[in-house]
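Remarks on the structure that follows.
Only one protein chain is missing from this complex, and each of the others stays in its spot.
Order as written gives the chain letters A and B; numbering starts at 1 within each chain.
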Amino acid sequence: MRKWFVTWAAIVMVLVLAMPVLAQTPTPNEINAVARELWCPLCNGVRLDNCELQACIQMKEVIAQKLEAGESTDQIKAYFVTQYGDIVLGQPSREGFNLIVWLFPVLAAVVGLGWVTYLVLSWRKRQGQIGSAGGAPTSASATRRPGEEPDDYLKRVERELRESE
Amino acid sequence: MTENAPLTINDTQDSGSRPGRKVPAFAIVLGLGVLFLGGLLILMLIKPPQKALCDEAAPDLSLALFPEYTGGWTGETISLFDLRGKGVVLNFWASWCKPCEDEAAALEAAWRKYKDQGIVFVGVDYLDQDPAAKRYLEKFDITFPNGPDLASKISKRYAIRGVPETFFIDPQGTIVGCRKTGPLGDAELVQRIAEIMP
Partner (left out) sequence: MTDLGYIAILLAFLLCIYGIAVSVLGATRGRSELVASGRNTVYVVGGLVTIAAALMWRALLTNEFNNEFVATHSERALPTIYKISALWGGQAGSLLFWTFLACIMAASATWFFRREQASLKPWVNAVLLLYIGFFISLLLFAENPFNRLWITGAGEIAAGVFQPAGATALVPADGQGLNPQLQNYWMMIHPVALYLGFVGMTVPFAFAVAALITGQLGNTWIKLIRRWALAPWAFLTIGILLGSQWAYLELGWGGYWAWDPVENASFLPWLTATAFVHSIMIQERRGMLKVWNMVLIALTWELTLIGTFLTRSGVVQSVHSFALSAVGPMFAAFIIVTSLAFLGLMVWRLPKLKSENTLDAVMSRETSFLTQNVIFLLIMAATFLGTIFPSISELVMGDKISLNAPYFMRVNGPIFVALLILMGIAPLLAWRRSGPETLRRNFLLPVIAGLLSIPLMFALGNRNFAGFVGIATLIFVFAGIVQEYVRGVRARMTATHEPLPAALFNLVRRNGRRYGGYIVHIGVLLIALGIIGNEFYQLEGEANLRAGESITVGDYTLTYTRLDAVDGPNFTEFTSPMQLSRGGRDVGVITPKKHIYFKNQEQPMSEVGLRPGLLEDVYVVLAGWEGGGQTASFKVFINPLMSWMWVGGIVMMLGVLVSAWPRRTAVTADATRRVPGGAQHV
């Protein structure tokens, strides 16, 4: 019985003494893992882990403190947004005026590809209306029959040889 | 095409010389696009000048104070409206700003000298961090009200371009003169405070 008690007491004591060691200061790598997702509010286009300004060094100190206190990356990021505004996020918020810059690419893609689709479909319809015989192209490449296809590369080579003579 | 024939603009081959030919839709769109873009480029060039805010009504501000640095103010936030009737020295600073350190002592000394004469110093901490800010305030033994400018709202309203910048606001809430960019010396402080004495 006493042996058990001593063992457990020893374990508890070790754990208690180890606590400060367990709650270590975050390594530079851990700080950088958070800093990589933030951007310097003062300079343009410099990521926080690459920024050497005094203000950025202080921000990394704060990250270290917050990591030590057990905060998550998202919590830390939210804190900086309160302090500095959206400028630390590296991309504009998705609200208000900034919606323009997020919606525009989508709209442009839809319009652009939609227009191509419309063009192709309308030409196809026109082809169908003209009829098969009259308007159908007669050049070799379009009326290839399955069996002839392997010769396409061959034909090309033969054509070249003929022309070079 | 013959090589040296003169170019006749009214080439009869193309139908371009037909009057009243309709301009296709895409060309109009492109044309408008060019004009819009051109307008943008020009606008970007003629950047509206920085709001000078000289001799104008001071934009209101609401500053959440550092708990240890309320400077005797009761309440968690301080606003300009609350300070009507007193002359306000509004100072923008940051702990990472070297020139700010040059004026910190002068500001604190002036605060202590004038606080019973109806002058209030308010410090706005620009783009800064709590621990470093508090270290800075401790280092210079600052006792007047200070607080962080969260999301840079106040700095935007005052069109701050850098730190330190200081505004002198009279008891009626009007900025007297223009903003001071750069560290303040003792003599200049005295002179400008005299202008905002209640």
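Definition applied: a residue touches a chain if its C-beta (ideal position, glycine included) is under 8 Å from a C-beta of that chain, and two chains touch if they have at least 3 such contacts.
As the structure is a computational prediction, the values presented were derived from the model and not from experiment.
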* Asked: The chain left out here touches which displayed chains?
  -> A, B
* To do: Out of A:Val6, A:Ala78 or A:Leu154, point to the residue that touches the absent chain in the complete complex.
  => A:Leu154
* Asked: At which residues does chain B meet the chain that is not included here?
  -> 1, 3-7, 9, 11, 13-16, 23-24, 27, 30-31, 34-35, 38, 40-45, 47-48, 156
* Structure fact -> chain A residues touching the chain left out here are 27-29, 32, 36, 39, 44-45, 47, 49-50, 52, 86-93, 96-98, 100-101, 104-105, 108-109, 112-113, 115-116, 119-120, 123-124, 126-127, 137, 139-142, 144, 146, 149, 153-154, 156-161, 163-164
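Here is the rule we use: only the chains that are shown with their structure count from here on.
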* Structure fact -> Cα centroid separation, chain A vs chain B, in Å, comes to 34
* Would you tell me which residues of chain A are touching chain B in their complex? => 41-42, 53-55, 58-59, 61-62, 65, 81-85, 87
* Structure fact -> Given the complex, residues on chain B that touch chain A span 94-96, 127-132, 148, 150-152
